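Here's the structure, in structure tokens; my notes come after.
All protein chains but one are shown at their positions in the complex.
Now for subunit A:
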Amino acid sequence: MNTDLMVNGQAQRLDADPRTTLLDALRNYLHLMGTKKGCDHGQCGACTVLVNGRRINSCLTLACMHDGDEIVTIEGIGGPDDLSALQQAFIAHDGFQCGYCTPGQICSATAMLDEIAAGWASHATKNVASLPGLTVEEISERMSGNLCRCSAYPNIIDAILEVAAGKEQS
């Protein structure tokens, strides 16, 4: 069946079996290999992309359910010549080893900073009716949907905190 997607600002028409997940559509049909398949069951976060500005697991949704939606993958966040602040911070802080989880981490963190800016509480926020702070506990909790097999967590958190602090000042 046909599905129209806006991927990284470009209109794409997909003709695929309705069983095709958004993840498989991105990788196998649109050849955007940045988005990774880890578990294919919502358990690791490697497949995280932004749909209409929100982070989701692309492995647990069907491409055909996203007709008309705007998708941003790691390729749309920034490339070698125009790295985003988070991408630069991941390099500066050595926020990866093998790099397999990194596209998902960066897509996830990009949306996560918007969620904090919108005042969304997390499980680490003491009182859900108060504004969340920018602490290591908050960032780890909010990023718990992204596993890193190489356990680069401390550097990932440093990278995110640096960008978050920069955003707060500006």
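Simple rule for what comes next: a contact is a pair of C-beta atoms (placed from the backbone, for glycine too) under 8 Å apart; a residue touches a chain by one contact, two chains touch by 3 or more; residues count from 1.
Please note the rule applied: contacts and distances are computed from a predicted model.
Student: Identify the UniProt protein name of the omitted chain, choosing among "Transport permease protein", "3-phenylpropionate/cinnamic acid dioxygenase, small subunit", "HTH-type transcriptional regulator YugG" or "FAD-binding PCMH-type domain-containing protein".
Tutor: Matching "Transport permease protein", "3-phenylpropionate/cinnamic acid dioxygenase, small subunit", "HTH-type transcriptional regulator YugG" or "FAD-binding PCMH-type domain-containing protein" to the record, the invisible chain is "FAD-binding PCMH-type domain-containing protein".
Student: Among A:8, A:35, A:61 or A:155, which residue is in contact with the omitted chain in the full complex?
Tutor: A:61
Student: Need a quick check: the contact residues on subunit A for the chain that isn't drawn.
Tutor: Per the touch rule, subunit A residues meeting the hidden chain are 1, 17-19, 21, 40-42, 45, 48, 54-57, 60-62, 64-65, 108, 111-112, 115, 118-123, 125, 127-129, 140-142, 144-146.
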